[in-house]
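Before anything else, here's the structure in question.
Below, a portion of the complex is reproduced, with chain positions unchanged.
First chain written, first letter: the chains are A, B and C, and each begins at residue 1.
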């Protein structure tokens, strides 16, 4: 029999992690320990979605090319989603992410085409601009103690508007700025921020007939798009940051209860400002990746991405109220979102039903995620 | 300035919240190896006072000296750095975070060099378990969320944390109110130990017996003002009880119920 | 000076200022204002929202402008507001959409091209090029004028046409087009509903899929990047409505009307005009400046 008399406060609305006292339950305890991680539910959701598409979609969806194709948009969304997740864990929102993508894209474009700076300098300067804007967001939220929802909402509009005005100013009337790709050179910096990586490997695989090739002999997938590597790298760094560092502890604390954290000596304001800056920089990274990839930027870049990023973070198990969540969850959340939105194209369903399916799949994934977590942790 | 300046001394401390006057001139001092009990009715301003000492609130006016030197804390971090550790009445813990993470919150020990600086969580877990054991709680899993602990256990985490990090002064705001008899004894014993190590302790309680058991001096607050400070040999437990409550009416009830309060 | 010339001319459309198509219209409006020396204001709701648009027309009427230019994507929803403008004695010219109802609602004339008609012409041209299975890449499903372009396309094309709903995000569009090509090998024609938003990523997707040349890509409207692809032979044509005219002409007409009481006698069709490989080179520069 389980013999437990350790006291536990009533916490039924929050994820309850129970305590197993009997040594005989140690194995269960380990399983529980793994399964109660917020990201595991998201992984279960991903499995469900994958199974759904395996049984309904064209087989090309899960070919190498198909997977890369799903991961590309997921990567860009995911970089934003991970940053949004960190910020949400820290107890704040940033609704200006999407507009920030457009604005930093414009800024980056201007640095390249108007000032003619070398790519590395332009990228560094773009990140600086983003960090400053993020810092402004954060400082306003902290100083006025207004909800970040409303402050960053204002910046959603302001930055989106400035992107339009700036684009027209920079191009002399057009809402699209092009030729950025052509002017940014082809050096190693560019390699890091655009195109594909591991090309040698894929070429070798193709040569040995291990992956599919076009009739002309080039592999269908020439390499892994760098955005996917950035995505994975960022997810790993963010996870390490959250789980293993002092800053991570501070983020959880700031989001869990800012007052309690402050009283315990956590520099909450600095943590939050840092998170706002990080989010803005993630937006800038996405902007740089897409601008270099597409070679152009326009006034509608990043439209509604803030929304999708929050969705992905929530699918990944982040609490909207802060203090709980994970970067890896957001990682899987972004992939779920990307897979659902791209995947329907591979199926035979009428595209008019697209949104119905998107909604239904999201709901199902989250329900399943939730169901699994409750089953495993015994939470009711 | 004498060589043995009090660890903490405040003179005429005033604290306003907007138009609310929470403290209107409080003076107090705590010396090395001394337990100063802060007593007073609900709403007397005890919590406000110690939050001011802990850097949560900034005093509206008045002097605040630590070891004889005037200080102004702008955040609880400053107070912690000055060696003042506090257990708040509302505990200052994050329910969703693990016991270990709460224990070390704000003062995580790091190892490694800059961009790769890690928190040494194995060490943290060990310390947490050990410190909790000392106070009589057997934390089987230091990764368990604090929100799943009972009120009493949570209190113990907060106390153990403050003691562990308390360099000079330990402030405890009603630490024993949610505790069972055994845990209460443990905490009082703890306070006793801490005093013997030469730390100063400020101990807030509504239980006159707990206060009298460990206190060296008693400061009674009433409506934001100091009513007086008494050494243990100057005052009897009954007197103290009357001072805390405000006198007459209480007597009647107490008798009616058999003098058991 | 402008005020003496007869007050201001307000343009209310359903297209946002950051939409590439409508930004060209807006540039036309601004240019005409400068040329004719009148004050012009361009207004549009934040999303495709007919209720909000009717309120913007009401707001314009309240300011008693010397002339009003409106697009009419939904006659039912806008009738009351336009009739109110006419009742208030404001000369109204309709543009872009609504050629069928323009006269009935009391507009003096219509400048522009019906979306269905433009789609039909594009569809017919693509059919002529040998297209059998097509997709219509729609970046804003539910926006009636875009839906109508797809509708016209499918009417003119004759073959099988599916609508591919996408977002405004180039990466997302590229991935979806690639997915569609992978899932259905018979697709040989892609019509995008916006050059910069949907057209360029579609060209890139075709390239990624290794089907350049086998799959014909065409687009509504123009962007410099897409025109370059047309010039390079990666895309077949762009449908130019010459929307700059849709902005410029009504303002010019109304300004002249205010000044001299002049007004052309009938509707002005501004397009469509297919920009193919031969013409593409010349218009790239103009497109980059937001004129075409």
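In this text, contacts are C-beta pairs under 8 Å (C-beta built on N, C-alpha and C of every residue); 3 or more make two chains touch, one makes a residue touch a chain.
Only a predicted model underlies this, so the values are computations on that prediction, with no experimental measurement involved.
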(request) Please count each kind of protein chain across the complete complex and record the totals against the labels shown. (result) A x2, B x2, C x1
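To be clear about the criterion, only the chains that are shown with their structure count from here on.
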(request) Indicate which of the five shapes (line, ring, star, complete, other) describes how the chains touch one another. (result) line
(request) Going by C-alpha centroids, which chain is farthest from chain B? Tell me that one. (result) C
(request) Go ahead and note the Å separation of the Cα centroids belonging to chain A and chain B. (result) 43
(request) Measure off the straight-line distance from the CA centroid of chain A to the CA centroid of chain C, and report it in whole Å. (result) 34
(message) Centroid of chain B to centroid of chain C, CA atoms only: how many Å?
(response) 71
(message) Residues of chain C that contact two or more other chains, please.
(response) none
(request) Would you mind writing out the residues of chain A in touch with chain B in their complex? (result) 6-9, 11, 14-21, 29, 33, 244-246, 248-250, 252-253, 256-257, 259-267, 323-324
(request) Using the touch rule from the top, collect the residues of chain B that touch chain A in their complex. (result) 54, 56, 75-77, 80, 86, 88, 90-97, 101, 104-108, 110, 117-119, 121, 140-141, 143-145, 147-154
(request) Would you tell me which residues of chain A are touching chain C in their complex? (result) 57-58, 60-61, 63, 65-66, 69-70, 72-73, 76, 160, 163-164, 168, 171-176, 178, 214-216, 218, 220, 227, 290, 293-296, 298-305, 341-343, 345-347, 351-352, 354-355
